[in-house]
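A protein chain is absent from this complex, but the other protein chains hold their places.
Right, chain A next:
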């Protein structure tokens, strides 16, 4: 900061004054929740187990695709407890043992854990190893009780384990080492001491092992061969019968292994259903006697009547979902079936052996934006009249979780928000006369009452009830959650795209969902089998002209996982959440480049690069084309090919030729390439500056009124490469064979501006690029510590602009446009520091004009966000700074970066599974909005140099008003008094 410059001293003076008032950057306890909000999610539920004992609270234990196990309140859907396992510790199965332990199997069946049901504490953990990879199964049979213990049967990694439920000790184990044996089911028939392990070997052989559940002894091993082979999926129809499909998917195989005798029964699907064409798939379920197959979007339910005879019970072309069977009384099992028909959802609960009658039939009106039902879990309760009631937990296409009971949605959770792919922001509508978008304002009396309460609080006259009232008033301030734009720009919409293909708009004031929209273009369709949402871009941001237009966002998605699958664009209005239009592209979208040009309606021009390196311009209007043609020769693009270590730069050439040709399509030619030697370097991270970042000044004033000119370019790419050996986990290589090279590359000309090698360093590298500096985080193998480095780039060719008179008269060329093809003379300064934490994400604060000093926001391994002043990462720090440098604000050099506990932005909260941090400038220069997302969401406002340009939220206007009134009154009274006294003097 330029202490000695002419224009800022007053500001600085105010700052100094302020900082002497409040020496700590952090929040006070009663400020928590005023400007921040935190939401907890769990992700898409994979499996749910109900725990509805008579005593204790009713709860459901769920495991999710975000690797969360959680205990939810069945009444309200709140989280009792929750654990997030690591991303490489995928949950394979959960169950409840002995009524008080939650058993989880994770990491491909190699870790078995037991958690205490009421409070979620870890009871024990066992590591299960085995000879080879395999499917894993977790069974907690209720009848395998020995005294007070219960046995858990786990099949994982080609080995069958029996584990004690009390302490996790392995009681016995049995290996299945046969080379090609692939386990398909592990069955424990109720009421016997046998375990069946069934599976396929060599694709055409069916194997069955019968094992004694008490000691793991192999009782019987049978196998049978079927020439037509099997498809992998099987459905269990009874404890001794399974159904599979042959390799063509057209013949149903009923395999029964009663008493250890294997018998096949083949039934072609065409016998059951004449119109069948194309291969069928089995829908996995475990309803006794019934299974379902799906062929050509038609779901067929088939009953098994003794001896492998099959009978079709229902055909439907509606989307359906079936739950697992639930034993409700002796010998009776119920299951839930959900079918979609139009806008309604039909729920039926049936008994397993009696398809035609329903225990329960309900129709529920379902929000279209939730899509189809993906999973159903059923649970029962006994009503007061001793009949059975059912509650159903459903998982929808948008990953939300709902509980249905008595035809109503009891509660719902928007768990799609646990898997956010991309975030962008949008302004709210302007406040206009006659447009009632907000709640009724406070009336004057309420306003006064509130301020009187605050005054009481300030004067320490408030009773505890008053204090509580003040706090709740502050938290529920309607001001922050209004649906209109505010003067300070604190109120915005966060538009997020989730993995389920749903767009949500969250209000920054309180985090509520303003609208949500399940994108039609991300729906499965004939043309697009597995659409994937990729990214969000701001398509139209009206501000100067075109104020009447609503802002909109562009969602780029792709039909399928491969990069050459055709792309899909959708445009969504951010005020209403309506999909304005969607385009199915004929070409792929491997890269989307937002250009710095907008047309007359403020639509931003975007360039889409397809897999053949053609560039396509959007929007496809002649106006856009004209703007684009004007800048044609100045537009370049580059691609980073991580797999072969090449960075290529391209320029646009001419109109394309070929099948996709139209006037908005352009050929490109390769300009330059940077090839990293594959034997010594591998690209692991690239980062550029944010497109919308604003930089206030190009000069940096240093001690003694000297000036350094920053090298500010939007076209600089930071690339980090490591030795191929060192790209594994930390500690897998010795320091001698591992290095990290950091490059700064000009993406227009391909010039390498700077290159630095860190010997003995290893990834993962997290980096952030802003203004003229880049900060990156890596591991130092020699010091066994994490390190952070900073590189600052300065433009040496401007350094001799030091004549004051020239500058006063404006006779300099410092602000004239520059071309990157003129050779820049840059110098870099860099420094490295130790840093305690490993890092999940790094971001930097951004403000409206770029004047406010910057803070780095570091997502730590503990899922918190730490704010670190950029001043700590200043390459000009030295051990003994001179007086002038100290005045400038340079901190004496230390070997490690300090972690000040008060500077955790997330204060006491954790953003579980933190994946990204997004910063958005507010209109108020001092303030930046921070949104951190992972499984949880967290939002807050930050003022890196404190709010020097506004009064604080708790400023007491009433006190100010009263003081002014009192002063005016005092002036008036004393004037009258003095006048009277003078008159008396005169008469004396």
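Note that a contact is a pair of C-beta atoms (placed from the backbone, for glycine too) under 8 Å apart; a residue touches a chain by one contact, two chains touch by 3 or more; residues count from 1.
Here, contacts and distances are computed from a predicted model.
Here one chain is missing from view; checked against "ER membrane protein complex subunit 4", "Aminotransferase class I/classII large domain-containing protein", "EF-hand domain-containing protein" or "Translation initiation factor eIF2B subunit beta", UniProt names that protein "ER membrane protein complex subunit 4". From the options A:201, A:364 or A:592, the residue with contact to the chain not on display is A:592.
Which of A:313, A:625 or A:695 touches the hidden chain is settled by the complete complex: it is A:695. Among A:269, A:396 or A:556, the one in contact with the hidden chain is A:556.
Considering the full assembly, A:649 is the residue among A:93, A:371, A:619 or A:649 that touches the omitted chain. Remark: the residues of chain A touching the chain excluded from display are 2-9, 12-13, 16, 534-535, 556, 558, 563, 589-596, 607, 609, 631, 634-642, 649, 686, 688, 691, 695-699, 701, 705-707, 709-710, 712-715, 717, 747-748, 801-804, 807-808, 814-821, 887, 978, 982, 985-986.
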